[in-house]
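Every protein chain except one is present and positioned as in the full complex.
Coming up: chain A.
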């Protein structure tokens, strides 16, 4: 397991380095200038550039930036009175992380249950209903789902708040909106895999041991059926991360989505770079975690460290 983990960790570090470097280079190549819009005298301009270290040669800027990023310092915002970008991101990340993780959790749990039940009761009403639901879930974008939920459940029926961010209730609808594609995908994967697993020889062995059906399914089938579901957890989590940018706007949640939009509008270089790098870390981190999880569930991978 150690070898496997180290290898994954190595890949992660290299990927992040490439992303940070690419972001840096692209930002430098971009036309536009945060100071251009204001009429600044050249001395003041030079002063500000110096303050942000922008007067130095690019390689020096790059090395400095990289060093700061590694220490978690993403620089100072150009538009918000020099507030620390790291602080701003951490602040906005709270609500985003909450609805995202909760959405993933809703989706995974509901998806696993739906998929397993469908596989165990093939051709039943539940099976057909969940197939229908899965098609809806993958084909309807989650911002449409978000708008529908906010309007009907929030405004028309008044069951849950349609927007804003004040207490726990405010997180349920956004999380549900984000969970739909997750439910759809996880339930499909689980169903397919479960049907296959139920047909395996070792299921017969388990039955021949005299185990109860529930024990056979939970101990022998579910774990094996889970492996492919875990592999799509990565892409799904990433979907949620990117999807939440829009869904947050619909529910008027002060999260990363808002930060991202304002940073682009204000041409706030450091904030844009900070948010981009933060997202990359998040996404690469998710991929790393999923790889680890995969190893935990499947001993063949854990022990050989070979799975590519």
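Just so we're on the same page, contacts are C-beta pairs under 8 Å (C-beta built on N, C-alpha and C of every residue); 3 or more make two chains touch, one makes a residue touch a chain; residues count from 1.
Keep in mind that, in the parts below, contacts and distances are computed from a predicted model.
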Protein name (UniProt record) of the chain left out of view, among "Ring hydroxylating alpha subunit (Catalytic domain)", "3-isopropylmalate dehydratase small subunit", "Oligopeptide transport system ATP-binding protein" or "Carbon monoxide dehydrogenase medium chain": "Oligopeptide transport system ATP-binding protein"
Touch criterion as defined above, residue of A:20, A:89, A:206 or A:240 at the omitted chain: A:206
Given A:3, A:83, A:121 or A:223, the one touching the chain that is not displayed: A:223
Where the unshown chain meets chain A, residue by residue: 200-202, 204-213, 215, 219-220, 223-224, 227, 297-300, 303
